[in-house]
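All protein chains but one are shown in place.
And now, chain A:
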């Protein structure tokens, strides 16, 4: 029953983006929906479900002709979010198939901008982990590989990711989606909790985020987007 419940903050990012676009499609063109969902991804995707109300309020300014329709817009989105996955995907395909190549330009945070920041965050976190406890860092790399690549079939891409996660290669040489990057950071946090404890982990993450934020200021993507 839990699986059928409304999408929560930790549910599939792509699916929630699709649900928002479907919800907005009654009021906006496909391009406008795309801009709107980018705004959501950038500023609200990590927030709890009920932050949607704030999102709609921020999206529609008082001088907009859509101002009287905010309530319907909000209800449309929340209703869509409670639908089963297959139905959301089917509706999205029908509504946006012509305009949008899936997994491509719906990305609010452009992968080309995000990936260097992500790689830097990963590097800083790993350095910190190794300083804290080298055996734990090694174990953590293996833990990550297991968690990230367990379900993936073998391919050159997974092999490259495997080498990068294990520290065999310093550069990633591949493209990851924002969701994959978030997944890796989250699993790293989980693993670090197991090996170093949650208090050290939170402190280490906060320090790493601060450091990368300083280094990448002006690049348009905050490392916080991966949390």
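Here, contacts are C-beta pairs under 8 Å (C-beta built on N, C-alpha and C of every residue); 3 or more make two chains touch, one makes a residue touch a chain; residues count from 1.
The rule we apply is simple: contacts and distances are computed from a predicted model.
Hidden chain, UniProt protein name from the list "Altronate hydrolase", "PadR family transcriptional regulator", "Ammonium transporter" or "Inner-membrane translocator": "Ammonium transporter". Residue A:47 is the one among A:47, A:75 or A:90 that touches the chain missing from this view.
Residue A:224 is the one among A:26, A:71, A:142 or A:224 that touches the chain not shown. Residues of chain A in contact with the chain left out of this view: 1-2, 5, 8-10, 46-48, 50-51, 54, 186, 189-190, 192-199, 201-202, 205-206, 209-210, 224, 227.
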